[in-house]
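All protein chains but one are shown in place.
In order of appearance the chains are A and B, and numbering begins at 1 in each one.
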Amino acid sequence: MSAVLPAVVKRGAIRIDDVVKVYGSGETAVPAVDHCSLSIEAGEICMIVGPSGCGKTTLLNAIAGFHSISSGRIALDGETLCDAARPLAEPGSDRIVVFQNGALFPWKTNLENVAFGPIVQGKLARAEALERARELLAGAGLSGVEDSYPGELSSGMRRRVEIVRALMNEPKVLLLDEPFRALDALTKSVMHQALLEIYYRNKVTIVFITHDLDEAVLLGDKVVVMTSRPAQVKRVIPIDIPHPRNVSLVTTKRFRELLEEARLAVHEEARKSFASGEKEG
Amino acid sequence: MIIERLRSKAGLRASISLIAFVALWELGARSKAWLGADVFSPLRALLEAGGFRPSYLPWIGSIPAPSAVASTWTTVLGQPDYWHSWYMSFMRVSGGFAAAMIIGIPFGLLLATSRTLFGIFFPVFEVLRPIPPLAWVPASIIFWPTQELSIAFVTFLGAFYTIVINVVGGAQSIDRRYFEAARSMGASRWNVFRRIILPATLPSIVVGAVVGMGITWEVVVAAEMISGGGSQAGGTAGGGLGFLIWNSYVGGSYELIVLGMISIGIAGLVSSELLRKLGAYVTPWARAR
Partner (left out) sequence: MAELTATVRRVERARSSSEGRAVGLFRQHLQAWFRVRRPHLALLGYGLALGAWYLAVEVWQLPRFREMPGPTVVIKEWLSPDPTYGLSIHTAEYYQHIVVSIWRVTQAFFFATVLGVPLGLLMGWSETFRQYAFPLFEVLRPIPILAWVPLAIVMFVSGESSVIFLIFLASFFATALNTMLGVESIDESFVRAARCLGASKWQVFRHVIVPGAMPFIFTGLQISVGVAWFSLVAAEMVSGQFGLGYVINTSYTMVRYPTIVIGMITLGAVGYATSALVRVAGSWLMRWRERTLNIGGPS
């Protein structure tokens, strides 16, 4: 069973049932995901780790609706997102992705970026949306950046603005694809704290892909270890450290035990990947 | 393999639009008074209302039809004059282009490696660059003893600017870390040049060459028309595909005009593709991605 959640949350449960994704066909077929099954509870932080290029991103993209699946089924709160009959899910603001290299629109101000979702969906009038965006940014400790452009911010701040942009739409799920990969260790640690704070305020399910095991054990309610390509679930390690957490956890004994467990599981797969010369995914 | 490509959806669509184009062309050319036809009156009225004078619209009726062009093609292919034109244009293009590469690449590399030389010569280069190569034609004719040389000079200019700009740009955008890595491994200045600057600039040189080749064809055709035709009398040294086109116009054989245009188009395409293949061969690492 997973650890204690901040509150009981009813939305955002994802079921991945026996999903297979094969690129190409016939002789040139490349299996990316091989009979992967996973259950993510509503409101939990699920960390997905595994060697580079093993297919984790493919899975995330399938949930988001950017890639189709070959067979199996992915469902959100019981509703089918995609299956063999309808292999490509429809992207929507109930599952929002935060990208590895950031995808804040460089040609819009930060405020316009954050307000983008409700405006294009017609949920709020422009003035209202901008006002609400301003509030959200202030709540996240980011007031002052509204009228500057993303290119003028540091990477860490950009990520935070991007997360606020996502949360503005009150999604059920946040899909994070190695969002902190390009940050230095100090900024990362600040971002971890920031993400936890955001999580405690907004009840969302978080699916988080990472290479960083420290990050995985620190943030996650469970750590899902994937095999090397083609991806399958190798192990699910529940993290029973109670919430609310903070970054000083990393020195506790329990943390280090869990970290070791994860490390052993991942290392084996990483060696297989390395030997077969996997390219960066 | 080509058949497969043609049968694919993309190939099919390409064929459809090309065939539609030729069909419209044929229809337009056959009906001599195309733009006077009732079918187009509303369009003309609309444009006139929008302030456009009717003379803005092309009179398709006077162009030769593709069928006429096709039938001329078979006769022309047998004539040695036609192939001589190819040869002349091709020679000019190669000559000017080769000169531009031989002078342009070292010049560009020189400017990129020495900050002082760049500071001295690049401003002059940039001041001269906006002057279109064809504007140099009269000056070139005055200066060079033969007409061939004057055409060659103008051709050279056209490609020269492009190649130098691309080389300089390419060399300047080389990541500093390559230099630092080389120097930390003990490379001499010459080695740095030979093993880092040269290979790293190669892709830009290729781009400059491909674009420059296109410009070269433009200039050659223009120069052939201007010095062979244009408002200047004389010039027996004409020849070349540009001259062919102009001559056909003057002589009233419109089908040959279109034929000439198609020929040049093919020639330009072929030379660009050859260059691109050569470029890819020379920069194998760029393909790996």
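Observations, loosely collected:
In this text, a contact is a pair of C-beta atoms (placed from the backbone, for glycine too) under 8 Å apart; a residue touches a chain by one contact, two chains touch by 3 or more.
Not measured: the values here are computed from a predicted model.
In the complete assembly, the contact with the undisplayed chain comes from A:120, out of A:84, A:120 or A:185. The residue from B:21, B:193 or B:281 that touches the chain not shown here is B:21. Residue-wise, the contact with the chain that is not shown comes from B:141, picked out of B:141, B:171 or B:197. Mapped onto chain A, the footprint of the missing chain covers residues 64-66, 91-93, 95-97, 99, 101-103, 105-108, 116-117, 120-121, 148-152, 154-155, 165-166, 169, 182. Touching the omitted chain from chain B are residues 9-10, 13-14, 16-18, 21, 53, 55-56, 58-60, 62-63, 116, 119-124, 127-139, 141-145, 214, 217-218, 220-222, 225-226, 229-232, 241-242, 245-246, 248-249, 254, 257-258, 260-262, 264-266, 268-269, 272.
Assume only the chains that are shown with their structure count from here on.
With centres defined as mean CA coordinates, chain B is found 50 Å away from chain A.
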